[in-house]
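The excerpt is restricted to a subset of chains, each kept in its original location.
We just call them A, B, C and D in the order they show up, numbering each chain from 1.
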Amino acid sequence: MTHEIVMAGFGGQGVLLVGQLLAYAGMLEEKQVSWMPSYGPEMRGGTANCSVIISEEPIGAPIIAEPTAVVAMNLPSMDKFAPSIKTGGVLIINSSLISTEPNRKDLVIYKVPANEIANEIGNSKVANMVILGAVIAATDAVTVDGAIKAFQKKFASKPKMFTVNEQAIRRGMECVINAGK
Amino acid sequence: MPRPEFREERCKGCGLCVVACPKKIVELSDRFNLKGYRVATCIDDAKCIGCALCAKTCPDVVIEVYK
Amino acid sequence: MAEKILMKGNEAIGEAAVVAGCRHYFGYPITPQSELIEYMAKRLPQVDGVFLQAESEVSAINMVYGAAGAGARVMTSSSSPGFSLKQEGISYIAGAELPCVLVNVQRGGPGLGSIQPGQADYFQATKGGGHGDYHNIVIAPNSVQELVDMTILSFDLADQYRNPVVLLADGAIGQMMEPVEFREVTAKNIEKPWASTGLHGRSETNVINSLFLKPDECEKHNKHLQEKYAVIEKNEVRYESIHVEDADLVLVAYGITSRIVFSAMEKARKEGMKVGLIRPISLWPFPYKPIEDASAHAKAFLTVEMSAGQMVEDVRLAVGRTKPVYFYGRTGGMIPNSAEIYDQIVTIMQAKGGK
Amino acid sequence: MTEKLFAIPATLKDIPTHYCPGCHHGIIHRLVAEAIQELGVQDKAIGVAPVGCSVLCYDYFNIDMQEAAHGRAPAVATGIKRVHPEAVVFTYQGDGDLASIGCAEIVHAAARSEKITTIFVNNAIYGMTGGQMAPTSLVGQVTTTSPYGRKEDSCGKPIQMSEMLSTLHGPKFIARVAVNNPANMAKAKAAIKKAFEINVKGEGFALVEVLSTCPTNWGMSPVEAVSWLEKNMLPYFPLGIFKSEEVAK
């Protein structure tokens, strides 16, 4: 299967990093991957997003027209990307910041209170890792072990960060798994 | 009575007005506006002396000061 | 086999240059190539190289001229408007036959345009945006791995032919991350006896120059250049050809667009349409021959570019007027998606009675 | 309705800007707009926008504008001014734009004493493109293209443009100001207004360098950025009037 995942949010919410970790994990698992950021005007004070493709086959276009999954960290992102998701696809919304209901009925939707969970863990900065966990659980694009390994490789010089981030990822997964129950 | 008014939807939560107010009555609130910024607010209109320093300092012309 | 790493296109170019033995970089920031200049700023000092941010693109290209003339492997990079500013310098470099690698990470134009990906500097790169008769070797990779491999190739070609090589990328390929490997390179130790290095005992002075005040001498120099170009045209055409043998419709696209076109082609093939793809890798020298050959059996061609139609002229030159050459383009930073290209394919195939 | 103690001038459109939180560009825009407003020359003002974070300032000023190529604002302004000698033509430029790529253009506009006003926003960095080194970045300053800190040996000391341009005969007024606190803001306003007065009178070239923050690319909060400016920029870029010459009648 080919996962075509778009992650979007405010500039500071760390969606680009989450996308990179996802791609990194995919690579470590010997899959074909690509990561493509938005860049430019929307970055300054506006929104940021990236497209991650994880696939068994060589990747053609790194640009995603119809995502299989979308992560919306804030309302403008949901408004922008929800309409393009493939029927039957996944929409993960950061319910800490989005109270509006998505108006598509043909999707699998997860609401993850990422900021609250991050605050519970005691580090408001890891909301994006909570979402990473949610994506993993919701799409199976990569394994959680792959994601954790990717994190540890990328931040090899900062081992102090490992525990809290792993915790955040697992809490995000739980959140989706519990929702599925 | 002078008082500042904040056009919150325009505020970017930079905090420059907080520093600028000689009466220390401007603070960042806990509210977020639609753009995701914590917005500034006046915590005690009564103390305002109408110096407009908050307004002049605000890069985003968020603040209007009324007499 | 080297370990795979996930890298941004722009940064991959930088690392590949270092691997190729490039130790001098002169550039000026511009979106969407700034990661490359930033990578060089960080990386070159680690290998005792020289990174210098020039005061402008004009200065940067002339620093490249000086460094290349002094015998170094040297690179600069920019994006569309900045690349336009380099045109005088590029003409000088080509005229003085200086080897160097010039990266253009194209964006939408004209003018200040948009900072999103574009492919509308094709004419500038391949036909000569500068004055006079000269050619850049122009290489257009379509993946981050190719950026690496072809950056290294570019340095070799530059030295081999004493010619500037333009690596023509775009904002998408510069910004995206993909896994890459850096194979080990045994850096060729190219002798540059013509370089201006100081006499150091040599009796004849080495002069780096493109001035020939006497027109007959200038013509002689031009003939020499044209002969060199003929050799390059003979030896250095590079392209990829997929499913062309039996194709009724041959798609032509380069760089990032070729991948989007590839996806559309795959889909069309799955549905039984005989569609093939020729992907020029060297834009100059252009693969006229394979396209001409394909025109023997293909019923039509479709060129796709992120431009209003530039490479399509070369495709038309190759095909002649016997078979229709269609064009589909997006401009201003818009990236076509495979669905819209697929639609183009279907329309043409239906009209041609293909399938 | 109650009276406003502070109102935005008609020369500035009342719309949100794209600037980062706390970026001084916003304040400087307002001061420029106020000066034009107070001199009553909105109708004959023509501005030139640079390439830099303030590239979109043509959307904010309620004034006819032209968008110049990177660094070329003084040349564009020259073209305009020579067509409309009665217009109040000004450029708004960043430090990369003015001091780096546009160095020749500003030196020559100043030398010719082109009858324009230049607002030169020096934030010691390339804001727009993501924080690269500017000619005005301080020695030791870490930027994305001086990741080990600006080295004097390979990059030299930062260029003090106001000082350099003041050696030319052309400029009629050159001042360096800052908007880091209310007092300096008042002085900045006065200098900008003076520069436009010279323009209105047709006396010659005037330039105001405004020290400015770039919290985003300096990697600090807007409030920290103001302190950084005070601690690091003010000593190297002293405020003051470098040139002021009343043109004799």
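One rule holds for everything that comes next: a contact is a pair of C-beta atoms (placed from the backbone, for glycine too) under 8 Å apart; a residue touches a chain by one contact, two chains touch by 3 or more.
Treat the numbers as computed from the prediction; the structure is a model and nothing was measured.
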**Request:** Write the stoichiometry of the complete assembly in this structure file, using the chain labels as they appear.
**Result:** A x2, B x2, C x2, D x2
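Everything that follows uses one rule, which is that only the chains that are shown with their structure count from here on.
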**Item:** Pair exhibiting more inter-chain C-beta contacts, A-B or C-D
**Value:** C-D
**Request:** Take the average of all CA coordinates in chain A, do the same for chain B, and state the distance between these two points in whole angstrom.
**Result:** 35
**Message:** Quick check: how many Å separate the C-alpha centres of chain C and chain D?
**Reply:** 38
**Request:** Determine the centre-to-centre distance between chain B and chain C, using the mean Cα coordinates as centres, and give it in whole Å.
**Result:** 53
**Message:** Can you list every residue of chain D that touches 2 or more other chains, as numbers and ranges?
**Reply:** 19-21
**Item:** Multi-partner residues of chain B (each touching 2 or more other chains)
**Value:** 12
**chain C residues within the chain A interface of the complex** = 4, 6, 31-32, 114-116, 171-172, 175-179, 256, 259-260, 262-263, 266, 335, 337-339
**Complete:** So, in the complex, the side of chain A touching chain B is made of residues 10, 45, 74-75, 97
**Item:** Of chain C, residues touching chain D in the complex
**Value:** 28-31, 34, 37-38, 41-42, 45, 50-53, 55-57, 81, 111-112
